[in-house]
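Note that one protein chain of the assembly has been removed; the remaining protein chains are unaltered in position.
Our next item is chain A:
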Amino acid sequence: MSDSPRTAVSNPPVQPMASNLGQGDLIRRSATDELPPPQRQLTPVAKLIDVSKCIGCKACQSACVEWNDTTPAVGENVGAYTNPHDLTENMFTLMRFTEWVNPSTDNLEWLIRKDGCMHCADPGCLKACPAPGAIVQYTNGIVDFIHENCIGCGYCVKGCPFNIPRISKADHRAYKCTLCSDRVAVGQGPACAKACPTQAIVFGTKEDMKRHAEGRIADLKSRGYANAGLYDPPGVGGTHVMYVLHHNDQPHIYAGLPDDPKISAVVQTWKGLTKYVGLAAMGFMAAGSLIHGVFTRPNRVSREDEENAEKLVKTGGAEPPPPAEERA
């Protein structure tokens, strides 16, 4: 069985491949106490986003929409290039544009940062998640949402130090970048990295990406960016999506990228509690309808959801309900 892919640039294998990411590759599983140890250790992967090479063309956004087959709504202009205006359940990555006047040179700099899931080594979302198996982490570092296990409680949003997951108004489940786990599982890099025309987004092993970043940082320093550096924040154990920033001393100027992200204290405390919730949830599955009301009350299904669910049953589940934005 093959290890993690080394690049996003290569063409896909011609022969069909079995998925290389399975249950035996999990190192963490939300609300799961006794996860068997992984059967092997895959080489950790990372996506490196070189903000200094990025031209803000949104090819990554476009590729993300195409690969994940999402349907972001045609919105309106609100006086900015950032479109849609925020991450949504249909837009897992977003170019955020910031006009920043550098106080030391008085020159304008147009900072363009591709926002999306950072795939933390210590994932706050997973720790906050009360639904068993709704969020998993693979040995290669990818943090993935398993939608059929998601209960739509939104705790992952609270747990995320980067404010990334979004709850779908249509199916009430949480969505975010998967680091194209379905592509990586068959030896390919993420769609965004493949589409990036300037290779501002590169993909490979985390070690290779760090080395690549060193070369980029040296180039930036030679061009006068004394504080150029790699954003791989230790507060979350490092990330599997990293940035090269011209101004690594002040990440917040890049559309509010946290200077020192940490999992919130609430979630750290909650982590202890999840154990019981998790156990209870498993009990719920075993005991069935007896305790149904107790645990579903915080996540009560709306009338609309019930109707949609009924429709799903009637149509054999072929057609998901349209996203809320479209219905509006």
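One rule holds for everything that comes next: a contact is a pair of C-beta atoms (placed from the backbone, for glycine too) under 8 Å apart; a residue touches a chain by one contact, two chains touch by 3 or more; residues count from 1.
Here is the rule we go by: contacts and distances are computed from a predicted model.
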- Note on the structure: Complex minus one chain; that chain's UniProt name from "ABC-type branched-subunit amino acid transport system permease subunit", "GTPase", "Formate dehydrogenase major subunit" or "ABC transporter" is "Formate dehydrogenase major subunit"
- In the complete assembly, which of A:Val65, A:Leu87 or A:Ile142 touches the absent chain? A:Val65
- Note on the structure: Checked against the full complex, the residue among A:Met17, A:Ile55 or A:Ala226 that touches the missing chain is A:Ile55
- Residues in chain A touching the chain absent from view: 52-59, 61-62, 65-66, 71-81, 83-84, 91, 99, 101, 107-112, 197-200, 215-216, 219, 222-223
